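Note that one protein chain is taken out, while the other chains of the complex remain in position.
Labels run A and B following the written order; every chain starts at residue 1.
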Amino acid sequence: MNISPTPPLLRVEGLSKRFALAGKKGALLHAVDDVSLHIEPGESLGLVGESGCGKSTLVRLLARLLDPSEGRIEFDGLDLATLPARRFARLPQRTLIQMVFQDPSDSLNPRYTARDTVTEPCLLLAGMNRSQADARADEVAQQVGLPAELMSRYPHQLSGGQKARVGIARALAVKPRLLILDEPTAALDVSVQAVVLQLLDRLRREMKLATLFVSHDLNVVRLLTDRVAVMYLGKIVETGPSASVFEQPSHPYTQALVSSIPGLGPRVRLSGEVSSPIDPPREVCRFASRCPAAQDICSRQYPASRDAQGQPVALHHSGHQSACHFAHWPLPAQAA
Amino acid sequence: MNTAQPPLLDVQDFSLEFRTRSGTVNALQGVNLRLHKGEIVGLVGESGSGKSVLSYALLGISDAAAKVTGGSVRFGGMELLQAGKDALSELRGREISMIFQSPRTALNPIRSVGLQIEDVLRRHAMATRGRTGPDQALGFRERAVQALREVAIADPERRFHAYPFELSGGMCQRVMIAIALACRPSLLIADEPTTGLDVTTQASVMDLITALAREREMATLFITHDLALAAEYCDRIVVMHAGHAVESAPTRLLFTQPLHPYTARLMSSTPARDSTLASLLPVPGQLPDLRRSDLPACRFVDRCERAAPRCRESLPPLDSSAEHSTACWFPLNGAAAAELESCP
Partner (left out) sequence: MSTLKHARHILAENPTTGIATVMFLVFLLMALFGPWLVPFDPLDTSAGKPLSAPGASHWFGTDALGRDIFSRVVVATRLDLGIAFSAVLLSFVIGMPLGLAAGFLGGWWDRIVSRGADTIMAFPLFVLAMGIVAALGNTVGNIILATAVINLPFYIRVARAEANVRRNAGWVEAARLAGNNDLRILAVHVFPNTLPPAMVQVSLNMGWAILNAAGLSFIGLGVRPPEPEWGILVAEGAQFIVSGEWWVSFFPGAVLMLAVFTFNLLGDALRDIFDPRKRT
């Protein structure tokens, strides 16, 4: 068993978020369902999954923009889930967790200059006065490689890469302990993406920052993360060290995902309809309807997480584990 | 694919500019491009490369501020730049079709998908190959359902009546493919058809497009910023940078022997299976401002480590008839000539 001796920085247990559906009385959409994960200080955890898997909701729960239906979000021992999202913006704990958003064009106030954007959290959260905030803004701008003369520009006068840097600078301005990166390079060109990824990696190491890196691009996640969690329909189906999960994906969904990366040979084809996240039956594996390896038991019993030897694992195990009755069955790979 | 035949689409020395409030943007300059029947060509470039602008110009649906400043676009022998509005309108949907990014926004939200396919069929009814006679009216509905079936949409009779908002992104894209291919065009232009789709859906949509293309011997121009995706599905790749077509090569050759420095940089900055962060070499510098009137002949010159004064003065043209060609005086394999033939 792999339990680290120091307590993790972030420990999430049994986190769920259910949305009531307009129109259908009593029907609930299980966006995030009983998710548990942890991040050690200075560690980078990747979160991958396709649209509708609930990763955006999970991210917003962790960033405390949304209140969970149940579960614990322990940060350094303090359960943040007990602090309501409505009031969280003004609490001192707000500086602990910050986020870089997906679309740099959408995440910057069009009427704020870059300087306004970066100094705002300093003024509101770090109790700085204007000159202190300006100094801090200059300092962090230099760290992210943003030339000083660009600080007085508006977003529409900046390139995609420059806007991305402003977003990163804003997140780092208040010295958070955990940085959530929500697809930070998805909207950028591939050459700019490389630069931003290298920057993020450098910052992470220099500042010993713990990060949660959310992306649909598996190649990118592999580069920047120590461990990775794979999400499907609100549940985490596989976690483990990044290299291990990508080289030897054990959950059938992860296998399909990894094989879909262009250029990697035969692809696992998924057929059938995605099952509904609305009132899902508790005992059925969510992936069963599309799984090429599904068996009878998959519709009768929700699989527990097991490690590579098939043994059940503890809640915050750091090794490679997946929630499948038949993990590691080699799937019949269909020819491309 | 038979390159001995005359090309289906022959773009020569094509230049286009946009007149905007802040100046004239030289969006495309001297582009040479050829497509043969049945060939799948990938047009790869980053934002600002002009790839989408080129595709819109081919169809004659450019923005009002666009102005063609030179060159020719011949499709099946016909000069598109001199064709009248009616002639172009006849071509679109029937001979040349296009599928767009963001399928849900490209479809009419208040019309059922089946009817949207029928619309195309009706528009080109007179010229639709192989169907004549009194059963034409029934034919439209059936043909639309058939089109849905051909793009692997299950239960097509029922889905005929569905609206775009009821369908997933992947299904909307399939509908768009069905609309584009309903009249069996000979050229399909696919403008970033899988951007925004999940990676598993992306794979199945691309499989579908290429399968249909092969089956119907349809020439396909696949526009994307994703080099790996193009490598997976295209016979040949043309790389674009800042309005120029800089290299054209069969896929395998492009990856094993890239000639243009930009191509090499593009490949090295794309994370691949065995990359490490340190191994990613981004493209230095930035795109030149295309509004400048003093643009150098080679627009990559300020970002290139092999640049020489000659590169600012003139640029060798890309030879679209050669198998592997680049628009560079100092291509990476060291040959000074801009044209290369590769041994079979």
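What we mean here is this: contacts are C-beta pairs under 8 Å (C-beta built on N, C-alpha and C of every residue); 3 or more make two chains touch, one makes a residue touch a chain.
It should be emphasised that the depicted structure is a prediction, and the values quoted were computed from it without experimental measurement.
Asker: Write down which of A:Thr57, A:Gln98 or A:Gln193 is the residue touching the left-out chain.
Answerer: A:Gln98
Asker: From the listed residues A:Leu108, A:Ala137, A:Met151 or A:Leu257, report the one that touches the chain absent from this view.
Answerer: Considering all chains, including the one not shown, the answer is A:Leu108.
Asker: Which one, A:Ile73, A:Leu125 or A:Leu200, makes contact with the chain that was left out?
Answerer: A:Leu125
Asker: Name every residue on subunit A in touch with the hidden partner chain.
Answerer: The missing chain touches subunit A at positions 60, 63, 65, 86-90, 94, 98-99, 101-103, 106-111, 120-121, 124-125, 154, 156-157, 167, 170-171.
Definition applied: only the chains that are shown with their structure count from here on.
Asker: With chain centres taken as the means of their Cα atoms, state the distance from subunit A to subunit B in Å.
Answerer: Computed value for the inter-centroid distance: 33 Å.
Asker: So in the complex, the part of subunit B that touches subunit A is made up of which residues?
Answerer: So the residues of subunit B in touch with subunit A come to 46-47, 169, 198-204, 207, 225-229, 231-232, 265-266, 269-273, 275-277, 280-283, 286.
Asker: In the complex of these two chains, what residues of subunit A are touching subunit B?
Answerer: Subunit A residues touching subunit B: 50-51, 159-160, 189-195, 197-198, 201, 216-220, 222-224, 256-257, 260-264, 267, 269-270, 336.
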